[in-house]
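Take a look at this one; I'll ask things after.
Rather than the whole complex, this shows some of its chains in their spots.
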Amino acid sequence: MKSVRLEQITKMFGKSRAVEDINIDIKSGEFFTFLGPSGCGKTTTLRMIAGFYFPTSGKIAFDNEDITTVKPNKRNIGMVFQNYALFPHMTVFENIAFGLQVRKLSKSVIREKVEKAQEFVRLVGYGDRKITELSGGQQQRVALARALVIEPDILLLDEPLSNLDAKLREETRVEIKRLQVELGITTVYVTHDQHEAMAMSDRIMVMSEGEVQQIGTPQEIYNKPDNHFVASFIGESNILEGTIKEVSDNHVTVDVGDGILLKGIRENSSPHVDIAEDKKVSLSIRPEIIEVGKGSNSIQGKIQLTEFSGVSINYLVKIGNHELNVMIINSGSNILERGDSITLSIPENSIYFMSEKG
Amino acid sequence: MTSEAIAPKKSIWAKITQSKYFVYVLISPLVLVLLAYVIYPMYKTFSQSVMDQEGALSFSNYINFFTTEANLESLRNSVFISVVSVITCAIVGVAMAFLLNRYEFPGRKFLSVLVLVPMALPPLIGAISFYFLYGETGIFPRFFQQIFNLEEVPFSLEGIWGIIMVHTFTMYTYFYLSASAAIKGLDLSLEEAATSLGSGRLRIWTKIILPMLTPAMVASSLLVFMISMASYTAPLMFGVQRTMTMQITLSRTNGNLDMSATQSTVLSIVSIAFLILMTWYQNRRNYQNQSKGTGVHRTEVRSPIVRYLAVLLSIIGVVVLMLPIMVIALISFAVDGSWTTQIIPAAYTIQHYVELFTDPDTWGPIWNSIQMSTVAVIGNIIFGVAAAYAMVRFNFKGKAFMDILIMVPWALPGTVVAVNMISAFSEPSAFAFNQVLVGTFWILPLAYFVRQLPLVFRNSQASLIQMDQSVEEAAQSLGATWWHSFRRVVLPIIMPGILAGTLLAFVQGLTEFVASILIYTPSTMPLSVGIWNKMYSFEFGTACAYGVLQTILIVIVLLVNEKIKGDNDTGAAF
Amino acid sequence: ACGNDDGSSDGDSEGGNEEGEGGSGDLVIYTARDQTVVDEVIPLFEEEYPDINVEVLTMGAQQILERVRGEKSNPQADFWWGGTQSAFDTAVEEDLLQSYEPDFAEAIPEEYKDPEGHWYGEIILPEVIMYNTDELSKDEAPQDWDDLLDPKWEDEIIIRGVLQSGTMRTIYSAMIYRQDHEDPEAGYEWLNKLDANTTDYAQDPTNLYLKLARQEGTVSLWNLQDILLQKEQHNQPFGYVMPESGAPILVDGVGVIKDAQNAENAKLFSEFLFSPDIRSKLSEDFFQIPTRTDLEDEQQPDWLKDLEMNQMDLDWKIMAENETEWMEHWDQNIKNSN
């Protein structure tokens, strides 16, 4: 229920820079996600919001109020730590109840709330267990319950579901989202799971090596990545380099080598691309968008590798000098093997133009 | 492979090692040692207390004990003094531990050595220095009397509160050291988690930090409680007759050995009861670090006020704690008899040091003490750590009993321990390889070993309880033998605890007096007896100068310890 | 309790009495004498008996008793040098000493030795009134025990902790005995008044000296020898008054440990220690008053010649019988009751 603003935040550890020049405006009630490779500074940034690190430079404000140096316990946050940080000397119940006791609620209210939270994370009946007697996922759920139960203004979640199975993860995710929407808690979420990020977030910040790459809604980030990094980091993407052969009206034709010409739509391009004949350009093509069989932008290839993933079958297809990842929904039809020929087509409106790499 | 050939052999060995009785094989040497050096003499004392002159079973001594008001009052006093000492030592020790371990500031290392120096206070002169500081004619009372122009001194330290004061000033190190070790092993993210849940410093302390320090606190509480119960010099110095130790001495002086055995037994029973209570308390909860991954991030202190406050408090604390030592140094430079009604001595000299350094007998006791303490401490480390490991990692019958075995010598007055040792080893016994130990070099290190074993044992145990066991498993999964993983993984992780215990034990060995005086031989005269001799012949200044030498020796030990610790640190706080 | 009987009844077989010329081997001495005394005597002894290898362990009388007791089954020491009558009596009762008949035995009065020869008094310690010479002149100081009860000494008297000190136990028992040895009530009453004037009990002698020198009080009760030692050797402002009604006199003695490995050497040492030369030397240097009554005048230092001994008449047997009870009563009912 509070907005969060980070202004030109930089954080150094000794001489090494963990994050640099971060600017974010998280709206009140927004679900905001940090996404990025391991070690890119997600936890560091989150900890600065929580108040456990002081930015080397820059300012942090909640609701326009500068809280850069305010103590963590005065920020009314709820946090799930990446390492859980459960109190080993307390039981599950005591762990979850801790924040409520701090808030001096009555015994009966605490019991009620804790029980509700236990239900929420599917740990009913585990109240008296010691932390050592829980499985990894159960520990993570205790950590989650402990942060949620205090209904904070701002919820900071550092990979809160990483040790849960897909089913529970999905259910918990939906529940968190519901809670967040119902209570309007501003939430900052760190995850390495894009699917999760996409499904839950209002906006996503993609980071790499301590720097912001793009901030936007899931669809913007997915469909209109600002740069190579974002395109390849978010979901899988085939990135081809080519030279623009022809620009007509709304259509662009690109030569990607080996005599292969691909036709796309002009408006599907990131802001800074120079679309003109003979310019070098990068094309991003999502594997799932490629179809099997003839159609627009038909090409021939040979299967290099086959991978079955349940929902889909993934092929690595060799086309000239390029290798394309192709994802075909598993419809029970037979699976092609390495060496088989395949005909693919790429819908025109699903080619996205970005400026050349580097 | 050749698994065919080795399979049967392996399985026999495996059968043995995996048997649930194997742990008994492991702990048997320790049990033997304890049987010989603790149980056997203890049993003699006990049987003496329940036997009448004819050797028949009789509780008349106990009936006698519990119907004598003097005994009961002594028991009450001793328990009261011990409980309060535990509390005051805990406050001082833990507070100093936090100030000096949590905040980084220039000179922190130096202060953290100084804060341990009071440990070096020689028991005899140490007692007197308190008198010089806070006694009726002490520096402080006289100082305040003068500046406020009072008729009488405004305050002075006496009686039971005097004892408690002395205990606090000399025993807080038990808390300081074990708390410091525990703080190093404490996962900071727990505190952060509590903070993020909105809790303030106070609650973090009472609900997270102190509870998580429980193993360390229990260890030091036990040590302080027991040594307070067994404390002799402090009651002597404040003339409080009604404590258990004084009563025991009195009984012995009067030749009433049955009563003294009874009193000793009652004393150890009280200490054992406290031990059981604390163990029960500790076992109610789990203290193993349980986070995923290692305690990653460290809290930063930004607020300069907090930091300056920490610096200031540290300095004040260290200075106050150092005062008794400084007084001894002061006296060692004062002309004997020159300090009468003044606040501080009027005339100074280096004569005492000249005397000391020109006396060829000065260095012998120092060298003896170093040797004997070293021998004892090596034994302490081997057996103390092994016992702690067995107690924490294995589950076996008689665990609680072994705990008691190890702790008891600490709980008995030094005189009683020494007398036990004499009677156990004045004849050839199997436990001493058929040798008479009395009158040899070995009896003193042995006494030190038995008495100080709890120091290393308890502190190592506290560290082990906090250590995440899966780290050890990881080492095994990588193929490390038990010994390898113990050496390379367990030991380094619990090293702060071991070092704390070792330091205490070593310093204790260098300063031990009450037992030493009864069993030393001319060729093994320890330093403390040397000092006592000077005192006894009223060479007070020289005794203090000798005490200063002892203090310097201990400071050297502290510095060495700090060096080892420094090499071992997994990173100090911001 | 198996308390302090007179210790007269233990039938110990008389030890052999042969005396070797010269002597050789070891000699282990436990002593409660000051290091300085030891340092004076031992070299002289070694000069005379160069083949005897002497080892001296210094400790308190109480600790000697503890040690000898502990080592009973395998004695490590040969000679016990310095201990109170009561410590020796306890030791006799516990069968820790052997009896012997030295050459000087005749020269020592009955009351200063064990009738069976288990121990012999070496020096006597008169218990007197002590005062701070910076504050008081000899005339201002209390002249007799009863003067101490005068209200003008309120909070001026410092007493060495009574129960742990043989000296003080003797003085206090003597005070009770002096009032009425049949019924201690009068003595308790007297001690009660003394307690009223007592400002503090010092835990050890050093402390007593400190407190007195630092004028926490001006008057104390103490033994003559230590007062003189402090005064002469440590420049302390102390003086003494020999009470008009007499001073209780304590004996400090020596004994040979039972089953000692070097009993012969121990006997040699005791002969040496009691020899007139050594006695006069120790009187000279350490203000010791020998038990031997047969010293020539020229063997006595001036102070000893001038000393007007005024012995209080006491029945040590009755005192020993009652001391524990009296002292416990004092400790429980009188001490600090005012």
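In this document, chain identifiers A, B and C correspond to the written order of the chains, with residue numbering beginning at 1 in each.
One rule holds in what follows: a residue touches a chain if its C-beta (ideal position, glycine included) is under 8 Å from a C-beta of that chain, and two chains touch if they have at least 3 such contacts.
Quantities reported herein were computed from a predicted structural model and do not represent experimental measurements.
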Formula for the whole complex, using the labels of the chains displayed: A x2, B x1, C x1
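Please note the rule applied: only the chains that are shown with their structure count from here on.
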Whole-Å gap separating subunit B and subunit C, where each centre is the average of the chain's CA atoms: 37
Chain centre separation (subunit A, subunit B; CA means) in Å: 55
Overlap residues in subunit A, where contacts from two or more other chains coincide: none
Subunit B residues counted as touching two or more neighbouring chains: none
Residues on subunit B engaged by subunit C in the complex (per definition of touch): 53, 69-70, 128, 131, 136-137, 236-239, 241, 246, 249-250, 252-256, 258-259, 336-337, 339-341, 415, 418-419, 422-423, 426-427, 436, 438-439, 517-522, 529, 533-538, 540
Subunit A-facing residues of subunit B, complex: 187, 189-190, 192-200, 203, 207-208, 211-212, 214, 285-297, 299-300, 302-303
Of subunit C, residues touching subunit B in the complex: 1-4, 34-36, 55-60, 62-63, 65-67, 69-74, 76, 90, 93-94, 134, 161, 163-164, 200-204, 206-207, 209-211, 213-216, 229-230, 234-237, 324, 328, 331-332, 335
